[in-house]
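Every protein chain of the complex appears in place save one, which is left out.
First chain written, first letter: the chains are A, B and C, and each begins at residue 1.
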Amino acid sequence: MEWKTGITRVEPNRIEIRGYPVGDLIRNLTFGQAVFLLLRGEAPTQAQGRMMDAILVSTIDHSVTAPSACASRFVASGGTPIQGAVAAGLLAIGSHHGGAIEEAQKMFMDGVEKARAKNISLSTVANEILETHKSRKLRLPGFGHPYHKKDPRVTALFQLADELKFKEDHSKLAQEIEGNSDAVFGRHLQMNADAVMAAIVADMGFDWRMARGFFLISRCAGLVAHSYEEYTREKPFRAVDLKDVKYDGPDSRKLKS
Amino acid sequence: MEWKTGITRVEPNRIEIRGYPVGDLIRNLTFGQAVFLLLRGEAPTQAQGRMMDAILVSTIDHSVTAPSACASRFVASGGTPIQGAVAAGLLAIGSHHGGAIEEAQKMFMDGVEKARAKNISLSTVANEILETHKSRKLRLPGFGHPYHKKDPRVTALFQLADELKFKEDHSKLAQEIEGNSDAVFGRHLQMNADAVMAAIVADMGFDWRMARGFFLISRCAGLVAHSYEEYTREKPFRAVDLKDVKYDGPDSRKLKS
Amino acid sequence: MEWKTGITRVEPNRIEIRGYPVGDLIRNLTFGQAVFLLLRGEAPTQAQGRMMDAILVSTIDHSVTAPSACASRFVASGGTPIQGAVAAGLLAIGSHHGGAIEEAQKMFMDGVEKARAKNISLSTVANEILETHKSRKLRLPGFGHPYHKKDPRVTALFQLADELKFKEDHSKLAQEIEGNSDAVFGRHLQMNADAVMAAIVADMGFDWRMARGFFLISRCAGLVAHSYEEYTREKPFRAVDLKDVKYDGPDSRKLKS
Partner (left out) sequence: MEWKTGITRVEPNRIEIRGYPVGDLIRNLTFGQAVFLLLRGEAPTQAQGRMMDAILVSTIDHSVTAPSACASRFVASGGTPIQGAVAAGLLAIGSHHGGAIEEAQKMFMDGVEKARAKNISLSTVANEILETHKSRKLRLPGFGHPYHKKDPRVTALFQLADELKFKEDHSKLAQEIEGNSDAVFGRHLQMNADAVMAAIVADMGFDWRMARGFFLISRCAGLVAHSYEEYTREKPFRAVDLKDVKYDGPDSRKLKS
């Protein structure tokens, strides 16, 4: 089997990430800067590194109100080591939880490409996206949140992206979609953390197929915290109480022989 | 890298499990019989195959009162495909949930070996085990259950093992431990499904390092059922309601610059 | 949080799967029969139970020539307990490995529905499917295999399905696709185990969204066998040898300060 890779060169007593000696990275980079280098292949500018750290910090945890934290805690509670508990939590990062970054980024990139190809405004594209999703009764990836009308992560990330000059067409399209949503969709669709991350990493030039990766790396830390808390503060075998389960299947019966 | 294996021979147009053509197995074996062959290396007798099917049936599901089912459902709810949801559930099969089969089987095997080596009765060994666990304040693996005083799986499995002539020293030791528990431990420790599976597979001659495997194969089916039910009957993003979370960490504060 | 389920009723000293007492199932059912009951909601006929056992036996293992077995062995080799190793293997059951059952079943069901709705022959539908996939350069899910031109599992499963009277339109469509492939697609596309399982479970009346589940349950056993073999026969830390890795990334360089 051929194992080809362009990420890391390992030789005896030598480890280079994208060509840079690991010792130099340890001494000089923040983790966000190193993630940028690892995933992009090139060392970040100060602004790129700062933005990446901010992105990773933004979704580091969201308490047990996220399916991922609950999955981790149930697994920890079963008596499995922490790598298993954290892995279970990451598995929950699918299209309805964090994974929407991917769908949102693709939507923004397709939209921006369309605006450029057809020479139409981002606002027009935003309306088309809203109308398509409305008529097909589809969820708009990255918009809406069960708890937050005004997600503090959206505000902070966009403000920083603005200061660091990263806000380009993808971020603008995201804001156009939010801005036009009342008129077109009939209700206000506020961006959530998925959408703002998607817009910014698109503006930074990342591939949408990597989008979920930022959330995975970030939330991995939160899942370590939840697993540790479960092991150290809770009794084993977290279980739903019988009285909280509503069984609505077939009534008692006998096998026919 | 060397890939050595004694399980399955694969050649063009030919698949043999432990030497037997897969076509013959498809036509002639139940899944329990095939599992016996796969894990033991030899085709089962009728009694061995029957017992294996019964073992696999016994723990096929236990509703959402098991951490594994909850983990699967949270992951399914995050929008990840079924292999991820089922994997997350299996991850919860640790020392406190199903995985206790391993610890229980090892305990029974060590106990039986000790009884033979020292020529003492199983009852004496049972008392020693109970006393050791009591004095060290350790949980006795495979004994006790949050809901069942008399687990219907224990009754059915032991009855069948008896009919099929599989009950030997490991099962007897398990029963001695249960029987002596009131006197030695101060409260009745009834066997749960983990202990009875552990005792029977030990009596059937399986290695304790394989013990969790039977539970994993069996419960995998239940986790498929729960994942499917979550996808088809529930809304995406199963989340703990804010009012059910009690935050007891540090109060609001500001970063010092 | 509401935990609603129609699968298993758990009450103190009572466990019922789809309404049947677990003790009755332990005494009377093979694992295949119990899986049918669990996933379908109703007890199987003899023929349905026999077919289900055969399906589960058919994909029980395929050696380390499957990505899933390799994933399990690497994880076992890292020193993680067996539930983690098995879970990692199951995670590999995606669209290109086992998971194709889902896509194949959906394709067969859509095809049969179309034939009925438009009152056209299955052969005509088969040609349309072949032409669509050819013109879009798409892989045909469930057809082709890296090693087997004539997969022994396909022969044995279809023969049994024939004897048990399960071969209906979905199986016929699968065979029409294979039969017409040379003429339409330009090369022979033989059915693999995914396609035959997909066709039969469709003919048995299962939902395509459950299709991957059969493979997951079946292969779970193989992954237990591989994990166990890795723990007991191999040294820890299975690693690719440095000489087998071809690094083709950026050459050594220095960070600019």
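Quick notes on this structure:
Just so we're on the same page, a residue touches a chain if its C-beta (ideal position, glycine included) is under 8 Å from a C-beta of that chain, and two chains touch if they have at least 3 such contacts.
Small disclaimer: the values here were computed from a predicted structure and weren't measured.
Across the entire complex, contacts from the unshown chain go to A, B, C.
The hidden chain makes contact, of the residues C:35, C:51 or C:66, with C:66.
Counting over the whole complex, chain B has residues 1-12, 16, 18-21, 24-25, 28-29, 41, 43, 80-81, 83-84, 87, 91, 240, 242, 244-257 touching the chain that is not drawn.
Across the interface with the omitted chain, chain A contributes residues 1, 3-15, 17, 21-23, 25-27, 29-32, 34-35, 38-39, 53-54, 56-58, 60-65, 81-84, 86-88, 90-94, 99, 147-153, 155-157, 159-160, 207, 209-210, 212-213, 216-218, 220-222, 224-229, 231-234, 238-241, 244. As for the chain not pictured, it touches chain C at residues 1, 63-68, 70-71, 74-75, 77-81, 84-85, 87-88, 91-99, 146-147, 236-242, 245, 247.
Quick note on the criterion: only the chains that are shown with their structure count from here on.
The chain closest to the protein's centre is C, with centres computed as averages of CA atoms. Note: the chain lying farthest from chain A is B, by mean C-alpha position. Taking the mean of the C-alpha atoms as each chain's centre, chain A and chain C sit 29 Å apart. Within chain A, the positions touching two or more other chains are listed as 1, 80-81, 84, 87, 91, 240, 242, 245, 247.
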